[in-house]
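Here the complex is missing one protein chain, while the rest keep their positions.
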């Protein structure tokens, strides 16, 4: 399982190609993209907690890998400024069968949303605001 | 939603890049790969029912698109001979949020497994056999 | 005249991928009974209907589906895509 926390953009297609699926029967990827629902988003700023971020992501990754017997796993998460349309992060999981690959990818996403130290701020033409945590995201953890 | 049934290999990374995620916040992909668990698989032959295949996949795709309000969707499924390590098929879904993108991708896979007219035959060094449908795959449909 | 298609091991057991038959069978089940009377290979292929699936004009259906106006009937084992 590989974990990368970086300021630079990443190329989802190249990462997916490099991730491959050797030895696996099923590969699942997830990509999160900056959306501008209201048409006023100039950029998003992602703050994180260097040190703890890598530690938290590695723990989540190891947990998923052991629980679903993954063949491979990858988490990439960006910080710093991002504009609408840019990829914020991605995960990839590979396993023998689809049920394990899907479950592990959803688990990674659920934990990453609420347990990895990232905070999003939206800078809009009419002001800026920190994104609030959603109850649904915290609630999602109860299914695991 | 795009549906392609083809004999030729496809490039997952290029397809994922072309699929993009414009207007979506979440993109999920799934890739199915030929596995050789026992080390004796020479190739897999996939037979399908031309005409009905496209019809069944299009119906499944439209159902998923409407049910989860997808921004975009893609199904590619190959037929003919494949060797271990080759990609058999892929799906991609994009939606505003991750729950919808994941659910739609899993729905597409569950229906595609048991309701699209494809049949796999394994050609091994010690003989050949049609792959049996798994009860678990039929059972998976009951969750939708 | 109805076009009958066979796939996977059904095709292999019967020995051909498709054929046109002149039938007055009212349902798929009736058609199966007619086919079973033809030759041993048909009887073998259709011995256990629970192991078979059927599509009528390219839609999955049941063995009691009516054949009136139907152009194409396909028999095959449970599907294994994905």
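Observations
We just call them A, B and C in the order they show up, numbering each chain from 1.
One rule holds in what follows: contacts are C-beta pairs under 8 Å (C-beta built on N, C-alpha and C of every residue); 3 or more make two chains touch, one makes a residue touch a chain.
On a predicted model such as this, the values are computed, not experimentally measured, just so you know.
Taking the full assembly into account, the omitted chain touches A. The chain omitted from view is touched by exactly one of A:18, A:37 or A:52, namely A:52. Only one of A:4, A:43, A:97 or A:120 touches the chain withheld from this view, namely A:120.
Mapped onto chain A, the interface with the missing chain covers residues 32, 47-49, 51-52, 55-56, 77, 88-89, 109, 112-121, 130-133, 138.
Heads up, the rule we're going with is that only the chains that are shown with their structure count from here on.
Computed from the mean C-alpha positions, the centre of chain A lies at a distance of 49 Å from the centre of chain C.
One finds 23 Å separating the Cα centroids of chain A and chain B. Among the residues of chain C, those touching two or more other chains are numbered 82. Counting only residues that touch two or more partner chains, chain B has 32, 109.
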